[in-house]
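Yeah, one chain of the complex is gone here, protein chain that is, but the others are all in their spots.
As written, the chains take the letters A and B, and residue 1 is the first residue of each chain.
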Amino acid sequence: MSAVIDIQDLWVEARSSGGSFQPIVEGVSVSVYPGEVVALIGESGSGKTTTALSAMAYSKPGCRIVGGSITLNGRDLLKLDQEERRQLRGREAAYVAQSAAAAFNPAIRIGDQVIESTAIHQLMPRDDALREAVKLYQRLDLPDPERLSNRYPHQVSGGQLQRLMAAMAMSSSPALLILDEPTTALDVTTQISVLSAFKDLIRGQNTAAIYVTHDLAVVAQIADRIVVMQNGKVMEAGATEQIISRPENAYTQTLMAAVRPPPKSMSVEGEGSDQTDDEMIVSVDSITAGYGRTETKIVLQDVSVAVPKGKVVGVIGESGCGKSTLARVIAGLLPQRSGEIYHHGQELPNVARRRTRSVLKNIQIVFQMPDVAINPRHRVREILGRPLDLFIGLSASARESRIDELLELVELPTSYKTRLPGELSGGEKQRINLARALAAEPEVILCDEVTSALDTVVGKAIIDLLKKLQANLGVAYLFISHDLSTVASFADHVVVLYAGRVVEQGPLASVLAPPFHPYTRLLLSSVPELRTDWLDGVVASKAHLDHLGQAVDSSKVGCPFFSRCAVAVNDVCNRQDVPLRKMDQGHTVACHLELDALRG
Amino acid sequence: MSAASQAPSETDLKTRFTPSLIIGLVIVGFWLLVALFGPALAPHLESDIVTDMSYAPAGEVGLLGSDYLGRDVFSRLLYGARMTMGLALLVTLLSFSLGVILGFIAAISGRWIDGLMSRINDALMAFPSIILALIVMSALGTSLMIMIVTVAIIDSTRVFRLSRALAMDISVMDFVDVARSRGESLWWITVREILPNTLAPLAAEFGIRFTFAILFISALSFLGLGVQPPAADWGVMVKENLQGLLFGSAAALMPAAAVASLTVGVNLIVDWFLRRMGGDVSQELMN
Partner (left out) sequence: MGRLLIRRILLGIVVTWVVSMMIFAATELLPGDVCHAVLGQGATEKSLESCRERLQLNQPMHTRYLQWLGRLATGELGTSLANDLQISDQIGARAWNTVRLAALTALIAVPLAVLLGLIAAIRADSSVDRGISIGTLCFISVPEFFTGVLLVYILAVQLRWMPAVANYRDLTRGDFLEVIEALALPIATLTFAVLAHMTRMTRTAVLNVMSSPYIEQAILKGASRSRVIIRHALPNAVAPIVNVIALNLAYLVSGVVVVEAIFRIPGLGTLMVESVIYRDIPTVQAIGMLFCVTYVGFNLIADVMAIIANPRLRHPR
């Protein structure tokens, strides 16, 4: 059996901002056999997408393939002219992009886009193609398959669009499928069903696939072989089982070490630290907040959370659940509509400017995107010096040595203080942001998704740094994340947010053990584990069962999770106010079902 | 990705000195020198009648011939450089200060003030600019002072819109939120956090507004509503000598070409600057 795609010694160059060409892929070789999934794994800038796209003889604008051979179904693509290459694209090889929302043309009906490859290459009559598309929709568990083709992309949800991308790629039954981070933009609960849909399709059609991702746990579920890339070079290649259990290359080992163990294995017995004994630095009581003027969009509803001295409170939820809004309300950036914020029991004004200097000093915030959280026109010295001037007040020489100390604290060289943010990497910028927060010597730092814009390894290092700082300085965190594994790796207390409401909160160990709120259960079962049979197990157990694509409606009465809940009771869950079920150690679950029913 | 985000190396910067930038710099530099020293070097005064021959061809009278009254076109061109560029600079400085200050105030003020200022601005922008100028000047008369203020105000509506948008874009960035969460004053946020990040696009806008002012003022002068004869202004010179075209005189062409070369020069520099800056803002400014 010969390989579907055989890339040998591929060299690709990209034009730099100055106009000269720099190599971005250097001598990469990858081959994929029918029915096989090969994962290209690496961080941003590793050249994985560039390599994958070269399998379609395509390079992004500003890039060019300069060397090697690319053999698809026995033909060397680099020897073909433009027209011959065009004939291959969409027929022999198909592409699934990272963001389906952007890859679907907003002006064209879904059906026409799904079957477009068959139309371009005249593979079958339009009516047949549309009938085949409906079959694909059914296999992909898409709702209302008969009418889906007539809709426009903006009329369906993101998870559905991502699966429609698969239908689009498969409509022409290509020999090779290229999947470019197809689940990265999705919430963890949505990811599973999309992933298993892809897996089924690939198996069913005996297609060869290249799967590009940075997420090892996802790769473990779907890939037969893994190629690890860094800076345009292959670091290690081998069978999935071998790479995840016995990585040989040092870089692969680093990558593996950055994968956090799944939260379930963390569920140690609770230490029984009763929350009420600790002194609360910040707490919010029944906060309701939202955006917009007259027609209010409520983002947070009746939320109560408290951060004890020196502890880590993790806030978890999917995008749009209001977790960042919570941090903004506490920081005094978004005035709440009702409810109170307390600092050591003292009620705080809802706007930062009206708070006292000591309050401002004690509550610091670090944002998700290091690139936009630092003023690009200020040097590091200025960025770190401003909170020192404002909150600490030091002599010129003491100020200078404190800046050195802060840089050392976040493990950066002191020579960095004359740099502009443009001269720093993403991870370094985030360290500067941390140092800026630490400069005020705060009691609590609100960390809003501080690692999610960073590569896994870099993010891991930031988390390690946060842990170290907490141990050494005794600072508390309100740690906001969409990633349950990260939260579980160092939070003392966990708050689960869904559609702007707290559905469950309590000490880490209690939240990770039954009884669960149905949403917490879904979250827990959705976090991919680093073993190859995890996905199949989850799908078989139906634990991920989830009515996808239902819009979240936060203003409705009843339980916000109703439309997606596997155990919901009609006319109760969607009609009545949700009771708050309390257990010891401040563990609460907001659910209509009795605690015993949630234990199973 | 990584290659594109790297800071430009020195060789990169050298290759970026494109021919069009150099041409632009040479043209603008030339006219600046003319505006500064031209009148001192001119062989005649702007209003001197040097010959009784109208539209004398170039070479026969002076370097560039004579105009419809027999004045030296070359001398008037040199005087005109100072008049046209000086007026344009004055108008641009006025419109720029007005537009930037009001734009920033609108951006950082509350909903009501911003709304009111923006609606007034929208209303002014609902007029084609030359029509608005004509209406105002019909009511207030056509003195130089009135023209300067009118053009500056009309021009400032564009500056207002840009600086408001720039400040708004930056005021929602996380680093501004960081400053707010520190309890910084509105003044500090505006001057230290927002302003430094708007300087590059505002500099480009200044160039664009300057060419606009030159074109606008010389168009009004050409229509007989701006600078009044016998003062030498390029627009006035085109108007005066338009008839001469029929007799084959290039007296009207010279000042027109002077305006054209100056504005092309400024735009070449601005264009280079915008390309170097890159990004969405420059895309918008480039149009």
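We take it that a residue touches a chain if its C-beta (ideal position, glycine included) is under 8 Å from a C-beta of that chain, and two chains touch if they have at least 3 such contacts.
All values derive from a computational prediction rather than experimental measurement.
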Option touching the unshown chain, where A:Asn105, A:Thr356 or A:Thr418 are the choices: A:Asn105
Where the unshown chain meets subunit B, residue by residue: 20, 122-124, 126-132, 134-142, 211, 215, 218-219, 222-225, 235, 238, 242, 245-246, 248, 250, 252-253, 256-257, 259-260, 263-264, 266-268, 271, 283, 286-287
Sites on subunit A contacted by the missing partner chain, in the whole complex: 56, 58, 60-61, 86-91, 94-95, 97, 99, 102-108, 116-117, 120-121, 151-152, 154-155, 168
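We adopt the following convention: only the chains that are shown with their structure count from here on.
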Separation of subunit A from subunit B, taking each centre as the mean of its C-alpha atoms, in whole Å: 48
In the complex with subunit B, residue positions of subunit A that touch it: 14-20, 22, 24, 44-45, 62, 293, 328, 331-333, 352-353, 355, 357, 360, 363-365, 367-369, 372-378, 386-387, 390, 422-423, 433, 436, 440
Residues of subunit B that touch subunit A when the two form their complex: 1-4, 6-9, 11-13, 15-16, 111, 173-175, 177-178, 180-185, 193, 196-197
